[in-house]
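I'd like to ask you about the structure that follows.
All protein chains but one are shown in place.
The block that comes next holds chain A.
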Amino acid sequence: MSFLKISNLYKNYGQVEILKDINIEIDKGGFLVLVGPSGCGKSTLLNTIAGLEPITSGEIAINGKSVAGLHPSKRDIAMVFQSYALYPNMTVAGNIAFGMEIRGVPKDERDKAIKQVSDILQIGHLLDRKPSQLSGGQRQRVAMGRALVRDPQVFLFDEPLSNLDAKLRVDMRTEIKRLHQRMKTTIVYVTHDQIEAMTLASKIAVLKDGILQQFGTPAEIYNSPANMFVADFMGSPAMNLLNCRLEGGAGSSLSVILDRPGDQPLALPIKLANGALGAYAGKEIIFGVRPEALTDPDGADRNAKSIAEGECLIEVVEPAGSDTFAVTKLGGKEVVARLRADAAIHAGQKTKLAFNLDKAVFFDPKSQLRIA
């Protein structure tokens, strides 16, 4: 049974619909990540779960019980805010213990809980300081400590790492994952960073303009994006989305035809086309291929069942140490390919590239939805 269940949730601010028909559920101990561009309604959704914002219609249930009308403090949740929201006039210890103090927990119990949490987060030496005397990373830890000490049913994180510098962000990401594995508490985590979403989540919900675009495991989201928005948003560098024509059909096998500047169009035969794609034979469609599925022939995945090769004119070469990225032009757009670091390619030369068509996806150009 799902532990946190959001059904048909709508949220309006005045006349403006901010969230539209959101349906999400996550199992106990799951790690749900809400991801999407800024302003898409992630924080609003998180705040409705917390009870900080009323909902217009729909239902939110935690552990099988509707939380409608429950005060935030009665929902058995803890929240980490983007700005950390540490009480500026209290010490670190005071911040961590404030909730317990309000609930009337005796002093010695509070001290024990503070000690325990500060040991986990290694902030024992900071307990007497005020938030203004802490670095960004330390504040982040204190904010986590204030949430941890509650030992809630659900943790809510609103972009907890977005105010940290790049290196610290990666470290804290790992630490959050470790904490989750250790405590096994259900987490709802908001971020606009798709890498955070991929690395942390057991389930990802992709939002855009208040509409749930796709809800699934990271692998589902990454490999079978429901539409072009999800395909483009998840993954870095982004998936190549190319205009192409589908040829063949009715018995013969299908081919993807991509225009190339100053050359014949490139034809890629698809061996394992499924039925849905057949209906688009002879039509313009969008061909999506991730950079790592477009490689030098030697670097291609040996387990792939369907690989097509084609000569492409390399326009730019960008060595990145572990890989080399190459930019070419297909279907009128720039295409990024990800090659082995020592692949022998040069800008301005033609090189044979291997398309792993197992990993290719196709979209309807009008509806933007995935065909296959």
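Keep this in mind: a residue touches a chain if its C-beta (ideal position, glycine included) is under 8 Å from a C-beta of that chain, and two chains touch if they have at least 3 such contacts; residues count from 1.
Definition applied: contacts and distances are computed from a predicted model.
Matching "Glucose/mannose transport system permease protein", "Gluconate 2-dehydrogenase alpha chain", "Metallophosphoesterase" or "Nitrous oxidase accessory protein" against the UniProt entry of the left-out chain gives the name "Glucose/mannose transport system permease protein". Residue in contact with the omitted chain (choice from A:Asn8, A:Asn23, A:Ser57 or A:Ser73): A:Ser73.
Taking the complete complex into account, A:Ile102 is the one of A:Val16, A:Ile102 or A:Ala166 that touches the chain left out. Residue in contact with the omitted chain (choice from A:Pro88, A:Pro106, A:Gly321 or A:Gly348): A:Pro88. Of the listed residues A:Leu4, A:Ala50 or A:Leu134, the one in contact with the hidden chain in the full complex is A:Ala50. Mapped onto chain A, the footprint of the missing chain covers residues 47, 50, 52, 71-73, 77-79, 81-83, 85, 87-89, 98-99, 102-103, 146.
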